[in-house]
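One protein chain omitted, others in place.
As written, the chain order gives the labels A, B and C, with residue 1 at the start of each chain.
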Amino acid sequence: MSKITLLIHCPDTSGIIAAVTSFFYENKGNIIYIDQYVDVENKIFFMRLECEFKNLINSDSFKNEFRNRIGDPYHMSWHLFPAKAKLKMAVFVSKYEHCLYDILGRYRSGELNVEIPLIISNHPDLEPIAKSFDIPFYHIPVIKGKKEEAEAQQLELLKENQIDVIVLARYMQIISERLIKTFPNGIINIHHSFLPAFAGAKPYHFAYKRGVKIIGATCHYVTEELDAGPIIEQDITRISHSHSVKDLILKGRDLEKIVLARGIKLHLDRKTLVYNNKTIVFI
Amino acid sequence: MSKITLLIHCPDTSGIIAAVTSFFYENKGNIIYIDQYVDVENKIFFMRLECEFKNLINSDSFKNEFRNRIGDPYHMSWHLFPAKAKLKMAVFVSKYEHCLYDILGRYRSGELNVEIPLIISNHPDLEPIAKSFDIPFYHIPVIKGKKEEAEAQQLELLKENQIDVIVLARYMQIISERLIKTFPNGIINIHHSFLPAFAGAKPYHFAYKRGVKIIGATCHYVTEELDAGPIIEQDITRISHSHSVKDLILKGRDLEKIVLARGIKLHLDRKTLVYNNKTIVFI
Amino acid sequence: MSKITLLIHCPDTSGIIAAVTSFFYENKGNIIYIDQYVDVENKIFFMRLECEFKNLINSDSFKNEFRNRIGDPYHMSWHLFPAKAKLKMAVFVSKYEHCLYDILGRYRSGELNVEIPLIISNHPDLEPIAKSFDIPFYHIPVIKGKKEEAEAQQLELLKENQIDVIVLARYMQIISERLIKTFPNGIINIHHSFLPAFAGAKPYHFAYKRGVKIIGATCHYVTEELDAGPIIEQDITRISHSHSVKDLILKGRDLEKIVLARGIKLHLDRKTLVYNNKTIVFI
Partner (left out) sequence: MSKITLLIHCPDTSGIIAAVTSFFYENKGNIIYIDQYVDVENKIFFMRLECEFKNLINSDSFKNEFRNRIGDPYHMSWHLFPAKAKLKMAVFVSKYEHCLYDILGRYRSGELNVEIPLIISNHPDLEPIAKSFDIPFYHIPVIKGKKEEAEAQQLELLKENQIDVIVLARYMQIISERLIKTFPNGIINIHHSFLPAFAGAKPYHFAYKRGVKIIGATCHYVTEELDAGPIIEQDITRISHSHSVKDLILKGRDLEKIVLARGIKLHLDRKTLVYNNKTIVFI
């Protein structure tokens, strides 16, 4: 362990920053990034810190000491990650390919600090793309009345491959409670509207009907309430009366893939913390 | 009449553009701007055209000829404006001053092709601003149970001053049906969210609560359904978890004034057409 | 020929729009898009028009008639394209893959109305990507002192494949006069700055050094003066003091690919006209 990232949240009180930074200093660490935020209303303290160590240090004993001297006394919820550790990510798709192409292009060019062991789809259409990127593709149809069986298959594959995070790259199925509970704050979705406007199906159709002058996309963690999970990232693009629904869909593709990619990166770089159905995004 | 603006909508059919442009050509007009749009679904044709004439032409006989040869045969709804004609605009305010300062600053510097004969408010607070810009200010309190009386006073003032268009510059009262019907597509409001998200009261509070990463402002024509009228212009700004409701309100002020000013300009320059609760905005 | 796109520029005079639209009307065409622009300073008229015909019409006789009755009398420079005709596009790359992935993803998903018969590179690195998309890849090294030979090879390939347009997708070589003259307004480049700022090499390094708060990307036609050709499209993204040159390069990738894609689309849809080293972009 030579470089670590630390994420903390705990009840707010005086002296936390001093305590944490002194702890790292005494352990010969050099803090290269620190950012903190206090939710004044709920009196919660949040912090993200990156620290480099000249010498390798023993991960377990370091964690124990941190727990005893800092974590427990301050009633912290904390996570310490070696900076190089790669998460394992599954990509779920249906028929739209633009987000998948974008994720895989970034993956191949080394832009994402992640492993992608598999792609799961309820349709066979995108298998050739998976193949051209040499990534195993599993076609698991979701048939009415047999959704639980499909889900069981998915869960087994996710377990086998030790998946940490799931990305829904325009996967057109509602995710069940069971999967959500297995991956708390671990399922990332892209919704094609600036939420909370136009939650649910066919947002571009509703945006067209309402006559908005901007359309958006929202990357969020999946929770049980549809399109209501903690928002990681959003962006928008301008449209006009002259754009048809088809135009919106086409323009939206670029938004969706960029916003999803930003959200994935923030998650993989451990820059997000979820609290009270909102995200703290350290940048 | 040496320069005119023409706004048209009518059932779509072949040959409209040729007929209209030929008519202007035969009348020695030089078209300096033409833009058109077809609502394919509803088969409606929309057009905006600016035309210069070397010689002054008689407005009434020109309009009659246009009606007989073009307007009536094509079943057009059309409006022909001398380019220089200034609309008369009333500004309604309550306690927030940022939009008022912005409108009056633009007005004084000649940025807006308009006359502002009066400002109406349900509170006395902004009277000094009106005074410093030498614009009559009428304090008409809106008291529970006596709203109709206030409205009657407003309507009389608007009539006396031959008002064409009303701008609600953060006016914190619901506009009644009667006023709306008197000024169809003639009341411009600024709402402090990217509609349709966060319609109604306290949008910044709800935006904060939902944890959105962008906030917006929407300029729209007022209709009877609250915050549901035709959208003229929208824009957004990025926020983060670290912004409090107070920060959102402060950041939103700049958005509100800029978006409102853009909407007002589009209206004053006759660049908007309303159809099916949406705007066609010719730019 | 059932749908056509017409691009025109000519000396400005009265009656052009009436003449053109009447011509199409008489030929049983239905104009579904018209946009025009007058460069007042230089007195040049520009127009783009899309027209549908119910019956197939003879392309040659139609063009002849248009030339005789409209094109020649008004001294027009004009181009008439069947809407469905696909251009043939060559992609030039070096070592960066993000723009190539993006173009090929869009190509495969049918987003671009184009054929891509070949990819040319001065390095072998990206051959696997070309292969995975089943597109012929030609490695033509550009060796100091032997640049002309490489160019001759390129020209032969371009000719053989009847290439209409070349896209430089982060191709890191200066394009020679000969190639530029063979493809006037037919070579599209992406430059990784908001031109005219930071023309030339290493724009992200210079942006970092200058301490700008926004970085940009510019899609332009290639002319003999480096990075000084007509700009088709630009966009920007915000940065801060905390971003290193490496961060700028990473953030810039998304900008580059999106801006290049928009530029390519505008060209393929015949929405650009070049005049006086500037583009008229009809949207």
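In the analysis below, a residue touches a chain if its C-beta (ideal position, glycine included) is under 8 Å from a C-beta of that chain, and two chains touch if they have at least 3 such contacts.
Keep in mind that what you see is a predicted model, and the values were worked out from it rather than measured.
A.B. asks: Where does the absent chain touch, in terms of which shown chains it meets?
C.D. replies: A, B, C
A.B. asks: Among C:29, C:71 or C:230, which residue is in contact with the omitted chain in the full complex?
C.D. replies: C:230
A.B. asks: Which of these touches the unseen chain: B:133, B:206 or B:275?
C.D. replies: Of all options in B:133, B:206 or B:275, contact with the hidden chain holds for B:133.
A.B. asks: For chain B, which residues reach the chain that was dropped from this view?
C.D. replies: With respect to the unshown chain, the touching residues of chain B are 97-98, 101-102, 105-106, 108-109, 111, 132-133, 250, 253-254, 258, 261.
A.B. asks: For chain A, enumerate the residues touching the unshown chain of the complex.
C.D. replies: Looking at chain A, the ones touching the missing chain are residues 14-15, 17-18, 21-22, 24-25, 28-32, 34-36, 38.
A.B. asks: Can you list, in ascending order, the chain C residues touching the missing chain?
C.D. replies: The list for chain C reads 37, 40, 194-198, 210-214, 216, 230-236, 240-242, 244, 277-281, 283.
Assume only the chains that are shown with their structure count from here on.
A.B. asks: Hey, how far is the Cα centre of chain A from the one of chain B, in Å?
C.D. replies: Their C-alpha centroids are separated by 41 Å.
A.B. asks: In angstrom, rounded to a whole number, how far apart do the mean CA points of chain B and chain C lie?
C.D. replies: Inter-chain centre distance comes to 38 Å.
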